[in-house]
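Excluded from the complex is one protein chain; the other protein chains are retained at their positions.
Each chain carries a letter (A and B) given by its place in the written order, and its residues are counted from 1.
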Amino acid sequence: MHRLDELIADAPVFAGLGTGDLTLIAGCAQNVGFEEGELLFREGEPADTFYVVRRGRVSLELHTPARGGLVIDTLEPGEVVGWSWLFEPYVWHFDARAATPLRAIAFDGACLRGKCEDDKALGYELMKRFAQVMIDRLQHARVRLLDVYGGVGVG
Amino acid sequence: MAASASVEARLLGAMVPVAHRVVSRVQETTDTWTLELEPLGERIRPRAGQFDMLYAFGVGEVPISTSGDHDGDGRLTHTIRAVGAVTRALCALEPGAVVGVRGPFGTEWPLDEATGGDLVVVAGGIGLAPLRPAVRHALARRDDYGAVSVLVGARTPQDLLFVHELEAWRGRLDVEVDVAVDAAAPGWHGRVGLVTTLIPGAVIDPPRASALVCGPEVMMTFVVRALVGRGVPLERIWVSMERNMRCAVGHCGHCQLGPTLICRDGAVFPAAAMTRLMEVREL
Partner (left out) sequence: MPFGPGTVILRPRRDVDQLPTAQSDTYVMAPEGLGPLVETLREEGYRVVGPTVRDGAIVLEELTSADELPHGWTAREEAATYRVERREDEAVFGWAVGPHSWKQELLPPRVRLWRAAPTNSGAPTVDEAPAPARPLALLGARPCDLRAIAIQDRVFLEGRYVERDYAQRREGAFVVAVNCGEPGGTCFCASMGTGPRAETGFDLALTELLDGGHRFLVEVGSERGRALLAALPVRVATEDDRAAAASVSEAATARMGRHVETDGIRELLAANLEHPRFAEVAERCLTCGNCTLVCPTCFCTSVEDVNDLADGSAERWRSWDSCFSTEYSYIHGGSIRRSPSARYRQWLTHKFGTWFDQFGTSGCVGCGRCITWCPVGIDVTEELAAIRATDGEVDRAQAG
């Protein structure tokens, strides 16, 4: 197996996919690196490339007037960066920046989208996994909104 | 024949505070201070996990965990968050002021029981204060433990307690320190997320690990679930519970949590004893 195949098979978001699907996905992937502070993508840009972190940390940011970029989430090794490539209007909602020197796998989302249209079964498998990622992130965000440290209830 | 009208022996009432003097007052965050107290009379020696009742003269008393070392000369360290009349009064005291102290009360972190295996300490918000003495204890007897992992959650980077000490721990090669904040501030290059997100990556061997958890009850519930999900046995997890506390000596009934009195049977409890109680609402 290709070394890239192995890395992709190890990524939690692709767990349980068959070899055929993995090879297909690997065909849209390549190893990439970013320097600390470099942007992976910017809010508003077409969402065509998504990433899985291999080493380092990615921060998701929202740019606001006066306060600049506010980090709303950070992503660690093994986590997937970006799901907007799979859902219309295929546009990024946040900035993604390398918070540290970063090594990642980049995936050609536009290419994968095309393959999912042709192979609905693959499309369904990817939908399930990315939906799960979103559910987890949503739950975490909701609990953080509770502000348990600041409001009612102190340790 | 007259009944014995006098008591058999003189008793210093369990409700009388012992005078201490404020030695130092350090501001930790916008609403949290650490006071160091020296005894003016009897010495009180809380162990990691235990708490004292701190009395602001004429204002009232609150239970505060010890956040410093078990010290031979009776000095006390308490980290206090100013959230009400009494805590605000305590946090406003300058060095030289007199504070009343009763204690020590409650149960200890099971640091002896945890030897021989990995130690995970998970702290949320002010929960790091009662855990600091536990971490210091483990680091002072480093060889008694396997891997030591300190996972800290806070609201924002400005709400982190003991930042210098966290850095010092991080600087040691034999401790893992991981921090996550709910919301970042400019200049924060660390993790953003719930403290539970630190658990999957902690460098521990779960079946051999003991976990000490302290923070808001909601946070502790999630953390216990995540630790068990990672393979840490429930019987090796301890939590610190909180309820309304008045007398601290088991006479007033306020601190009841189901079958327990927190002042006597807690605040440190085995998580296994607490999971069902934490599930039932308004218990």
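Here is the rule we use: a contact is a pair of C-beta atoms (placed from the backbone, for glycine too) under 8 Å apart; a residue touches a chain by one contact, two chains touch by 3 or more.
Just so we're clear, the structure is a prediction, and the values are computed from it rather than from any experiment.
Trainee: Tell me which residue among B:Ile204, B:Met220 or B:Leu261 touches the hidden chain in the full complex.
Mentor: Of all options in B:Ile204, B:Met220 or B:Leu261, contact with the hidden chain holds for B:Leu261.
Trainee: Would you mind spotting which of B:Val26, B:Leu40, B:Ala185 or B:Val203 touches the chain that isn't drawn?
Mentor: B:Leu40
Trainee: Going by the touch rule given at the top, which residues of chain B touch the chain that is not shown?
Mentor: Interface residues of chain B facing the absent chain: 1-16, 18-19, 21, 40-44, 55, 57-61, 83-84, 98, 100, 102-105, 242-244, 246-247, 249-254, 256, 258-261, 264, 280-283.
One rule holds for everything that comes next: only the chains that are shown with their structure count from here on.
Trainee: If you look only at chain B, which of its residues touch chain A in the complex?
Mentor: Of all residues in chain B, those touching chain A are 81, 83, 123-130, 153-155, 159, 182-184, 186, 188-194, 197, 201, 214-219, 222, 240, 242.
Trainee: For chain A, which residues count as touching chain B in their complex?
Mentor: Against chain B, the touching part of chain A is residues 57, 59, 67-74, 76, 99-100, 140, 143-144, 146-150, 153-155.
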